[in-house]
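The other protein chains are all here in position, but one chain of the complex has been omitted.
Coming up: subunit A.
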Amino acid sequence: MSNIRKTIVSNCEKTFLLKNLAEFNRLDGRAFDEFRKVEIEFGSDWGCCFVSLGKTKVIAQVSCEIQQPKSSRPGEGILNLNVELNPIAAPHFEADRQSNEQVQLNRLLEKCLKDSKAIDLESLCIKNNEKVWAIRVDINVLNHEGNILDCASIAALAALAHFRRPDVTCDGEEFVIHSIKQKDPIPMVIHHYPVCITYSVFNSGLYILADPTLLEENVADAFLSIGLNAYKELCGLHLGGKADLSPEIIIQTANKAAARASSVVQQIKDAIEQNNEIRREQKDGFCRLANKRDPVELVEELSVYLDQWSTKKKKNKRKSKEPKDEQIEQEVKEPDITADIKPLVAGTAVLVPKENDDGDAIKVWDTSESEDDAVEFVELPHPKVETVDIADTDSEEEAVIVLNADQKTKKRKKRLT
């Protein structure tokens, strides 16, 4: 067995990430509430699916067998979820050993799928107190690039929705299991489709990132995982790590997650429908994956990002060249950032630095300089300082009062968004 230690996040990686968050940038260029792309592929067997969430990849397989029911629930079938963190996903995962991470993932998935009673267990009963179907979902993690939970929950749900169990008939005494060729297999009865949606929490709720990558996951103070179905019903809530979050933030995040949940569930349903159509023509299953070529974007993404990083630096230098008081020079950076916030709320953060890259930003500064230069610059930094205050005090009222005193309506808008 291997003995590879977990990769440690270096301090420079950590500060780089946090510094970027302060400028509302994510390392992969996503907006704060943007998720990675979900892809669902089904195998040729019933109840087998391969899900990728960005670069995180998971394979799920549902299997069934006949068992004696639990004495406490004689009329219900059994559902078992089993997440396996294989060393293929990350070298520090150990095979055949339950790690804390694995137990937590298992429990969170159980909470989301089993405890929310999404699967109708009563329909799995063959004979009361004697024979029931035991459904087992095996989720093998293949590639760990952050947010295994979301990926695993999508895979488990898609596999369960795709799965069909063989039909069983009873002629008085004998039970006969009909093979798939003899009788059409029966799909599972699913009441509602719950999925887990995970957020990373930084600086006690100041930055909340949807669908964290591996690095973000490791740097974050805490993670907030919300189980939701397409009807916006909560099926599980877990706040792990150490963070003091206010209830408002949790409610706000849950509302955002609800929109995501319905789109994910729709995608699962579409994928199953599409698969049923393909199934009639060909039964190749995963072989389709071999022909698919992923666009090579990993290297590009990073270099694009690093380009932005360097232009940002340059810009600051240019501004400092402008004839200003020494005090203002330091603060020039900040109005620049506040100007960035606007496009960020509307869409992705990537666009922002590009737009005021060379021409625009400088032109704006030039005009302001000629008109009423000094006044503009002194005023702008103030609200920026206040934004920090809000996060610290957690009270909006206080901040609003301060703002009114300043009488800057322009800035207030930004805070509200």
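Assorted remarks:
Everything below uses one rule, namely that a residue touches a chain if its C-beta (ideal position, glycine included) is under 8 Å from a C-beta of that chain, and two chains touch if they have at least 3 such contacts; residues count from 1.
Throughout what follows, contacts and distances are computed from a predicted model.
One chain of this complex is left out of the view, and of "DNA sliding clamp PCNA", "THUMP domain-containing protein 2 isoform X1", "Exoribonuclease phosphorolytic domain-containing protein" or "Ragulator complex protein LAMTOR1", the protein name its UniProt record gives is "Exoribonuclease phosphorolytic domain-containing protein".
Annotation: of A:I88, A:L206, A:L237 or A:I272, A:I88 touches the absent chain (contact as defined above). For the options A:I59, A:L79 or A:C125, the residue in contact with the chain missing from this view is A:I59. Residues of subunit A in contact with the chain left out of this view: 1-5, 43-45, 48, 50, 55, 57, 59, 61-63, 84, 86-91, 95-96, 136, 138, 140, 142-145, 283-287, 289-294, 298.
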